[in-house]
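A single protein chain has been removed from this complex, and every other one stays in its place.
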Amino acid sequence: MAHEIYHDPSNVTNPEHAEHHIVSPLQYCMVFGTLLVGTAITVIAAYIDLGWLNPVIALAIACIKAVIVILFFMHVKYQSKLIKMTVGAGFFTFIVLITMTLSDYISRAWGMW
Amino acid sequence: MDNVIATHPHTHETAVPAEHEHVVLPQHRHHFETEEQQREAGSFGMWLFLLTEIMFFGGMFFAYLLYRNWYYPAFTVASNQLNVPEGAANTAILITSGFFMALGVWAAEVRKKGLLVVMLILTTVFGVAFLGVKADEYHEKYEKHHIPGSSFSTAMFTNPAAYGLKEEPLAPDMAEHTQIFFFLYFAMTGMHALHMIIGIVILFWLTWRAHRGEFSAGYVAPIENFGLYWHFVDIVWLFLFPLLYLINRHPLK
Partner (left out) sequence: MSTSVPTLHTIVSLPDQSTATLPKKHYINNEHGLLSWLLTGDHKRIAMLYLISITFFFFIGGAFAGLIRLELLTPQSDLVAADTYNKFFTMHGIIMIFLFLVPSVPATLGNFLIPIMLGAKDLAFPKINLLSWYLYLIGGTLTLAALVLGGVDTGWTFTTPLSTHYLNTHVLTAATAIFIAGFSSIFTGLNFIVTIHRMRAPGMTWFRMPLFVWSNYAASILMVLGTPVLAIAIVLVALERLIGIGVFDPAKGGDPLLFQHLFWFYSHPAVYIMILPGMGVISEVISTFSRKRVFGYTAVAFSSVAIALFGFFVWAHHMFIMGVSNYSALVFSLLTMLVAVPSAIKIFNWAFTLQKGSITFETPMLYAFGFMGLFTIGGLTGVFLGSLGMDIHLTETYFIVAHFHFVMVGGMLMAFLAGIHFWWPKMTGRMYPESLSKLAAVVTFIGFNLTFLPQFILGYLGMPRRYAAYPPEYQVLNVLSTAGATVLGVGYMLPLLYLGWSLKYGAIAGNNPWQATGLEWQIQSPPLTENFIETPIVDYEAYDYEWLEKKQREEVTTVG
């Protein structure tokens, strides 16, 4: 066996040779601003009667905020596929919990109590 | 049979050494081959822990989903008892805290010790401010007898006119269900606050270590990974705020 440096094709230490990207303060400022604006919109929209759209808008804005915090504040945009898949797996399992449990409640006495 | 396996001498190089700067930090743990491996493993481990937190809060989110749908009138009037200015301010405070934490991570990455310490302190200050506002809100609930348990009173919901409220009175059994709303309010924000308290304690420890220069020589993993935790706690609040405070704030029909 050669004793020079072994080139490991399935290099687990840095599989995607991801350069360690440093997110800039400017990007952080833009995210910060967006989050504050999103909060303002959520509050304002809550005081306008939009029927069933109200909770939808509020949750949609919350989801967008969560996504940009995850991608930028938590650096996931610049991380390996493994980390991205891990985040996805977490939310997937959460969705399974919600939807499969809902499958029971939605088919009996939904909102009729 | 002992020399069966091919080996290579234990070195710090892996695939192509020229691409990475190999820093052997004092915090390098020897069961890892390289610094990158240790850092990636730490990050990955923290994310897995955050997954457990998603599932933990998930149970309470489902309970909220269920009971909000079953007892919508009760949840509406109970939610209107929460103070939107305080809630919105807290949201802004926590977002700002997260912003400073992100800047702190940047400061550690570019090795600016002073800036890192300042950012960690600001993160802590805003975190404590959040808890202060929360404490004020909880106190208000205590005074109005809206803490679930033996002292809970539905008087404000069965007879709102007597308290100067413009809402319709609820039937007594629906009014009882406001207790479930407040239980979920205290359980979810309480669990969130507990996570914040733990985070603040860790922040004190990290700030002290940062002040001693432990994180301005290339070893950023604890700051990075704590940042992940702190941002996650922030995200939980970003969902709690609209769900708990803004159920039905438009002028009542």
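Think of it as A and B in the order they're written, each chain with its own count starting at 1.
As a convention for this text, a contact is a pair of C-beta atoms (placed from the backbone, for glycine too) under 8 Å apart; a residue touches a chain by one contact, two chains touch by 3 or more.
Just so it is clear, the model here is predicted, and its values are computed rather than measured.
Note that of B:Ala41, B:Val118, B:Ile202 or B:Ala217, the residue touching the chain absent from this view is B:Ala41. Of B:Tyr72, B:Tyr138 or B:Phe183, it is B:Phe183 that touches the chain left out of the display.
Even with one chain removed from view, chain B keeps its contact list with that chain: residues 1-2, 4-10, 14, 30-33, 37, 40-41, 44-45, 48-49, 51-60, 62-63, 66-67, 70-71, 148-150, 173, 176-177, 179-180, 183-184, 187. Within the entire complex, the positions of chain A that touch the omitted partner chain are 1, 6, 8-13, 82, 89-90, 93, 96-97, 100-101, 103-105, 107-108, 113.
We adopt the following convention: only the chains that are shown with their structure count from here on.
Centre to centre, using the average C-alpha position, chain A and chain B are separated by 14 Å. By the touch rule above, chain A contacts chain B in their complex via residues 1, 3, 5-8, 11-14, 17, 20, 22-25, 28-29, 31-32, 35-36, 39, 42-43, 46-50, 54-55, 58-59, 61-62, 65-66, 69-70, 72-75, 79-80, 82-83, 86-87, 89-91, 93-94, 97-98, 101-102, 105, 110-111, 113.
Residues of chain B that touch chain A in their complex: 6-9, 11, 13-17, 19-20, 33-34, 36-37, 40, 43-44, 47-48, 50-51, 54-55, 58-59, 61-62, 65-66, 69-72, 84, 88, 91-92, 95-96, 98-99, 101-103, 106, 109-110, 224, 227-228, 231-232, 234-235, 238-239, 241-243, 246-251.
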